[in-house]
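A single protein chain has been omitted; all remaining protein chains appear in their positions.
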Amino acid sequence: MELLRTLVLSVAVLGTAMTIVAYLTWIERKVAARFHNRVGPYYVGWPHGWLQPLADVLKLIIKEDLRPRRADALLYELAPVLVVVPALFGFALLPLAPGLAVLDHPYSLLLFLAVGSLALLGIFAAGWGSHNAYALLSALRSVAIAVSYEIPMILALLVPALLAGSFRLDDLVQRQTGGAWFIFAPVLGQVSFVVFLLAMLAEANKSPLDVVEAESELIAGYNTEYSGVKFALFYAGEYAHTLALCGLAATVFLGGYLGPAFLPGPVWLVLKSLALFVLVLWIRWSFLRVRIDQVLRLNWRFLFPLALANLLLAAFFAVRTR
Amino acid sequence: MAEAPLQVVERDFGELAMHMGPQHPSTHGVLRLTLRLRGETVVAADPGIGFLHRGVEKLSESLGWEQLAPVYERDDYVAPTFNSLGFCVAAERLGGIQVPRRGAWLRTLTAELTRIASHLVWLGTWGLDLGGALGGGTTLYMYCFREREKILDWLEAHTGTRFHTNVNLIGGARYDLTPELARSARVLMNGIEAAIPELWGMSGDSSILRDRTRGIGVISPELAQAVGVTGPVLRGSGIAFDVRQAAPYDAYPELQFDVPVRREGDAFARFQVRMEEILQSVRLVRQILDGLPRGPIFTRRPLKNPKASKLPAGEAYAAVESARGELGFYLVSDGSWRPYRLKIHAPSFANLQVIPHVAPGLLVADLVALLGSLDPVLGDVDR
Partner (left out) sequence: MGSLDLEALAQGMGGKVHPLGIDVPREALLPALTALREAGCRYYLLCTVTEVASGFEVVHGVRDVEANRTVFVKTGTGKDDPRVPSAVPVFAGANWFEREMLDLFGVVFEGHPDPRRLMMPDDYPGYPLRKDFPMATPWGYRPATDAEAP
């Protein structure tokens, strides 16, 4: 019975998540278009192109499945899977209602971060296995960035865990009832959120910190040699990873499924995640790209000390109030 | 039949030899940079050109004088008017042909409008290079091209085509200006001037752009002169040379304008020079509209039979200041109905030469910023 319940729930969550991921591309194109004073997708699914994601997915599925002659077969074929699965795993951990998540684990926050880091392996496998100099450069950059920006991300997320006394995501949400969202916590909430936001931009490869797939320098980065379904997996994986991180931020900082009763909890979670996603888009479409050594310098000279100081302050505060 | 010969790149152990190949989003055309990289740092960069070579100089030896002016507009296809203008000025110098004042002023008008349009393309594509097609660079690109569309619409109303406008004749301009066009040109200039602060805010004020372009690709004045770079690249290195002031042609002797110069020689200096050139071009267009003389616009009607018009024998060199630099035509004529030899000094060709001197030590991202700041157009380089 437990198994059946988990199965049904995971199918529901996964299905919803992937549909939202598909329409995230539509949201991105529309939001970007408004920033550029133009309309965006319009004719496919007239008006306003709401069938555009379907058209894109169908096009990618019917393309030829190719592999460069000298690419490493195992790494090349395995990489898209390694990128998509950790992102999807994140959706299983997010609490949808009090006590309800596909996987309700006492250390779900740490599990989310740990499994999410596996995506780096996929990116590097793609970069190395493609036998392409541009992909290799991109893979090198992604290793440097993912490893570096994990640290402030974890330090920023440790602060609410420290103040809540638990690593379970549902406990973190429960501590934010009554409108006391963590982002409103004086100093600690805002600093943690900003650090997490910057780290999320780097991890999810969004401008201004998107050196990994810097289109103007490295063609398409690690997925230069990919097309068809494998490219669709990378593409969806990137959006899924972003959405999962936005979902995590919504859960930890913005109260997750909490909200006025006229909408059910999961809907609130989705709305907050989408709001954060639009914020990420706003940042993405407004700024030029920071160079790789400047990205790393930003991390080690600014974000890491800031996150560390923030954690120390939180520890001090936690001891004082216990 | 064998495959095309492979290129062998000598490299040391630990270096990655890579082609930033002819197909690349940021090489501004079909330019192949053979790079030797150590990690992300460029050890050596060797530009390879010729992918867009169309044999324009050979073609010039078989077409008549009147037929040739539109051909050169395909060279530097981003700022097309300057090419045909350079040819016409050189041919007029060779043949001692006088251009009526109104024709000269009209040629200058389209030239300055083309300069603004070309600089807008440069800024937008530089934004794409620096910011990526999926990010803030595209925003800058869209805003620049929106302004440029207004200029192209005006050119279409004036000449019939947006781009390769074919306005320059040997001996004058082809199309005359009506009062409505003059009025709409003034409105256009007001719009451009109002849009520049917005574009500056998206680019020059952005600390990301400053961090990415300050100190990148510094060209010292000595190197600039020895290699022979030209245009905003030369003026960004502190050398105040502008063909419009050194060897004035058309309406420039009678117009007032400043030539922006910067001393630092880096990519940001070249950026500042080009942004100020846009404002100076706006000032020039307004002066032309205010003081446009009356009279005919050409002295030689374009002849239907190309073999009927001849220019005297001799040699001449004449240059115009294109958006990219000094666009010079070295003309050798033997008195017949077509040129004997025509050599084009292409500004992008001279500017690209500086890359092997300046690239070592840059990161790959800086190389892209450097290329954008040199603003090459491969049609101009390869002819």
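As written, the chain order gives the labels A and B, with residue 1 at the start of each chain.
Criterion: a residue touches a chain if its C-beta (ideal position, glycine included) is under 8 Å from a C-beta of that chain, and two chains touch if they have at least 3 such contacts.
Predicted model, so just to flag it, every value in this text is computed and none were measured.
Q: For the chain that was dropped from the view, give me its touching partners among the shown chains.
A: So, spelled out: the chain left out of view touches B.
Q: For the chain left out of this view, which of B:L181, B:V218 or B:I239 touches it?
A: B:I239
Q: Touch as defined at the start, partner being the missing chain; which of B:V227, B:A269, B:V285 or B:A323 qualifies?
A: Considering all chains, including the one not shown, the answer is B:V227.
Q: Which of these touches the unseen chain: B:I49, B:V78 or B:I216?
A: B:I49
Q: Residues on subunit B that touch the omitted chain in the whole complex?
A: Given the touch definition above, subunit B has residues 1-5, 49-50, 53, 55, 57-59, 62, 222-223, 225-228, 239, 241, 246-247, 314-317, 326, 328, 330, 332, 340-341, 343, 345, 349-350, 352-353, 357, 382 touching the missing chain.
In this text, only the chains that are shown with their structure count from here on.
Q: From the C-alpha centre of subunit A to that of subunit B, how far is it in Å?
A: Averaging C-alpha atoms per chain gives centres 43 Å apart.
Q: Report the residues of subunit B in contact with subunit A in the complex, numbered from low to high.
A: For subunit B paired with subunit A, touching residues are 16, 18, 24-26, 37, 39-40, 127-140, 142-143, 146, 203, 206, 208-209, 211-212, 363-366, 368.
Q: Going by the contact rule set out above, which residues of subunit A touch subunit B in the complex?
A: 32, 35-38, 133-134, 136-137, 140-141, 206-208, 210-211, 214-219, 284-294
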